[in-house]
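Removed from the display is one protein chain of the complex; every other protein chain stays in position.
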Amino acid sequence: MSFLTLKGISKRYGDFTAIEQIDLEVERGEFLSLLGPSGCGKTTTLQMVAGFVTPTSGTIMLDGRDITHERPEKRGMGVVFQSYALFPHMTVDGNVGFGLEMRNMKRAARAERVAEALELVRLTGLGGRYPKELSGGQRQRVAIARALAMRPELLLLDEPMSNLDAKLREEMHIELRGIQKRLGITTILVTHDQVEAMTMSDRIAVMHRGTIAQLSTPFEAYERPETPFASAFLGKTNLLPGEVLRRNGRCAEVDVAGTTLKVPHEGRHVQGKVNVYIRPEKVHLAYSGAGDARATGRITTRVFTGNQWLLLIDTALGQVSVAQPNNGAPPPNEGEQVGLMWSDDDLRVLQKEALDGHA
Amino acid sequence: MKQNGFLGLLFNALFLTFIAAPLVVVIAVAFTDKGFISLPFDGASLRWFKAILENDQILDAFLLSLKLALVASTIGVALAVPAALAIARYRFPGRGALTGFFLSPMMIPAVVLGIAFLRFLSLLGLGGSFWALCATHVIIVLPYALRLALSSAIGLDRDAERAALSCGASRFTAFRRVVLPMIRTGVAGGWVLSFIQSFDELTMTIFVATPGTTTLPVAMYNQIAQTIDPLVASVSTVMIVGTVILMLVPDRMVGLDRVLIGETR
Partner (left out) sequence: MATLDDDRAGAAPWILSAPALLLFCGLLLVPLLLTFVLSFHVFSDTAGTLAAYTWRNYFEVITDPYYGAIFGRTAGLAFAVTFFCILLGVPETIVLARMKRPWQSICLLIVLGPLLISVVVRTLGWQILLGNNGVLNNALQALHITSEPIRLVFTMTGVIIALTHVLVPFMVMSVWATLQKLDPQVEWAGLSMGASPFRVFRRVVLPQILPGILSGSIIVFALSASAFATPALIGGRRLKVVATAAYDEFLGTLNWPLGATIAVLLLIANVAIVMGCSRLAERRFKHIFD
């Protein structure tokens, strides 16, 4: 049985449905991300797990216990808020030890645990400072230490890194994941940053308009998105509209602007109007002499991002973006004609959805 | 913004002189050694300050004003803080009307309040009661306490309270250990402002005061209406100094303009 189970959870505010029938099972020790754009309901879901919001229907079970209507102060979860929510009138020690104080831990034992937590986040020695004397990154660590000091069964993180600058954020991804693995604590992270979700999670739940669009490992979510939303939200992709001509056991033959592409359908019953997807890094430039170009076109835009070259190419199939790693000669300039190659196994096909997001 | 030119600074200097003049004059007159108000004078003395200590009427009035201000501002704050929290944290029908109601004494002319209170208290036979007078002062000062408590409560980080709950604090403990300390500045500023307003209050109190419950401003008004002698000047000087000291408290904490105008910086 899983550690945390959400069954049939929904949340309505009057006429507005924020969360519609969510089922989720989180294993003990797992790092799960709720990933989605703003308004998809990920924070509301987290708040229901934490107890700050009561579900309209459904149950939440933690380790066999029904906690759906349990008060937040009884749940014993560690919560890290987006704004950190440190107590400005207490020192770092006071903040980190607050949860232990609430459990009536004696001063000496508390001090020991606080020191332990501070060491975990590498803030040893700053115990006497007040939050306003700390940098943003330090405040975040205090918030994490405060949540972990209680040795909670579940750690909930609500977009904790959105206020950090890019470099610091990247460092924290790795560091936080390391802490989580070391402690083996079950963790749920809410984020809109797909790189963050992919870097840190064991599994990702991609959320869209109050439901879970896809629940899988980062690799699966990226390589095999199951909905157009998921495929567009995680990473960049090329979208080529087309129509299914025929299907066999493994592939569907799709007519894209006059060219026929053989696309693995992975068991999906696709027919009629579909979208064919391929990731930019899976499209390669065919240099003259290599013969086998699948499509040709003119480079309209060429951008250098440091570790990559991004190219936009006008082809008969439509506009195709190509991502080429920066490990050799630069690609041809804008205006040049190039050929494009890819492997059919890297193509994906999904049913075209009507504009309102339903198939 | 542009810098101030010579004209601007000159205007400012004249303006400040205009503002400070009456107060400076009062303080200066208080140090005369003569038996009447004269300016300029040749001998300076503290006789009129000593005269305060010999004047029972003034001393009684001073103590009454002090006691009144202390009690009224404390009660005012005690009533205003929960109301401020209610208004700041909940959306409920009638919220705007309630806020307007609590702030209304600031909009009602003091004369009208004085007459209304006098009528009410005399009907109830509570004419000379300290507590009745105190209650009227609570009404006068509550808007000030409420405004400041409200701006603190509205700026409160609600997540800090949720964090406390997630750490296992009961709702009451979270309120006591996290919310109250965080609105501490607004509450303290509200208390000081209420104290000053109560102590200074004149127009309304004139109607409600009785020979047994005469506040200092009322006593001074009665005195000035008859004749001006340096005693009122020396009492005024003490009041000015006292207010300046008291003023430094909210100014140190948040800045006087923020206390009087609100959180606009």
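In this document, chain identifiers A and B correspond to the written order of the chains, with residue numbering beginning at 1 in each.
Here is the rule we go by: a contact is a pair of C-beta atoms (placed from the backbone, for glycine too) under 8 Å apart; a residue touches a chain by one contact, two chains touch by 3 or more.
Please read these numbers as outputs of a predicted model, since none were measured by experiment.
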item: Per the touch definition above, residue among B:46, B:63 or B:111 touching the missing chain; value: B:111
item: For chain B, the residues touching the chain missing from this view; value: 1-4, 8-9, 11-12, 15-16, 18-26, 29, 37-39, 78-80, 82-83, 85-87, 89-92, 95, 98, 101-102, 104-105, 107-112, 115-120, 123, 135-136, 138-139, 142, 158, 161-162, 165, 171-172, 174-175, 179, 196, 199-203, 206-207, 217, 220-221, 224-225, 228, 232-233, 236, 239-240, 243-244, 246-247, 251, 255-257, 260-262, 264-265
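As a working rule, only the chains that are shown with their structure count from here on.
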item: Chain A-chain B separation of Cα centroids, rounded to whole Å; value: 55
item: Partner chain B, residues of chain A touching it in the complex; value: 50-52, 71-79, 81-83, 85-89, 98-99, 102-103, 143, 146-147, 150
item: Complex interface listing, chain B residues touching chain A; value: 157, 159-160, 162-171, 173-174, 177-178, 181-182, 184
